[in-house]
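Only one protein chain is missing; all other protein chains are in place.
Order of writing sets the labels: A and B. Residues in every chain begin at 1.
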Amino acid sequence: MTDLVNDPAFRSYAVCSAILAVKMLFSGTYTSVMRIRNKGFVNPEDATAFGAAASNEVEHPAVAHALRIQRNDGENIPLFFAIGLIYVLNGATPFGAAVYSWTFTIARLLHTVAYTYHLQPWRALSYGVGYACLLGMALQIIF
Amino acid sequence: MTDLVNDPAFRSYAVCSAILAVKMLFSGTYTSVMRIRNKGFVNPEDATAFGAAASNEVEHPAVAHALRIQRNDGENIPLFFAIGLIYVLNGATPFGAAVYSWTFTIARLLHTVAYTYHLQPWRALSYGVGYACLLGMALQIIF
Partner (left out) sequence: MTDLVNDPAFRSYAVCSAILAVKMLFSGTYTSVMRIRNKGFVNPEDATAFGAAASNEVEHPAVAHALRIQRNDGENIPLFFAIGLIYVLNGATPFGAAVYSWTFTIARLLHTVAYTYHLQPWRALSYGVGYACLLGMALQIIF
């Protein structure tokens, strides 16, 4: 696979995917922090561990908000993992791969910031840019 | 990677993955449409933008329905992205890759239609066909 390691198109995809993966891991930690800070536990064993009141099946608003950030990532970033790789393996130019990968990655990082701080229309805008990157790559693969 | 671009097994996987990615993007848009049409917002900043009443943390039934379609996709299609690729990279025949990829893709497209229009047992059936494709490929990789 030496040809792939030295392919700058693959390199853009690889580094961006790793950055996005780290971001998703940190988003999971953010949810845990919100859970602990607000004593918002739904698993009884967790409520006990943190001396919180009995939990119920409705999430604390701050936890639900954090989970929506994760859910939105979960609906978009795995598409980049798959479609970005196929796009590169299909023989993308280094320029095309870099533009798509970095645009998508920066848009998704800004989306998290905008979602966390309730910044509209920035959240919708950054979502739209990421969406357009995925749609563009997918359509280029199909046609 | 020229050998991969010209591999018909990879081609089936690539085109089907791109179709499924577009479908998932459209499902996200469907959820947004349901949200706007029913004024079912959980983010206060979105409720304000669309002049809706104060949101709460329980989703509108039509939005919850749309989110379940997305969640079911999210539990199945990323498995195809990963397992389908490994199956092809493991040296699948063009015929095997085409049968698995297209059967899975058509089953998942039908699943969305069946879920949207509340059509049982078609939803369960199309889910089962997709499940069988994933299980078949995964077991072939292991053994």
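Here is the rule we go by: a residue touches a chain if its C-beta (ideal position, glycine included) is under 8 Å from a C-beta of that chain, and two chains touch if they have at least 3 such contacts.
Predicted model only: the values in this text are computed from it and were never measured.
Only one of B:Y13, B:F41 or B:F81 touches the chain withheld from this view, namely B:F81.
Contact between subunit A and the absent chain runs through residues 1-2, 4-5, 10, 13-15, 17-19, 21-22, 24-25, 28, 42-46, 49, 57-58, 70, 74, 78, 81-82, 85. Residues of subunit B that touch the chain left out of view are 3-4, 7, 58-59, 61, 64-65, 68, 74-76, 78-79, 81-83, 85-86, 89-91, 118-121, 123, 131, 134-135, 137-139, 141-142.
One rule holds in what follows: only the chains that are shown with their structure count from here on.
Put simply, the C-alpha centre of subunit A and that of subunit B have 17 angstrom between them.
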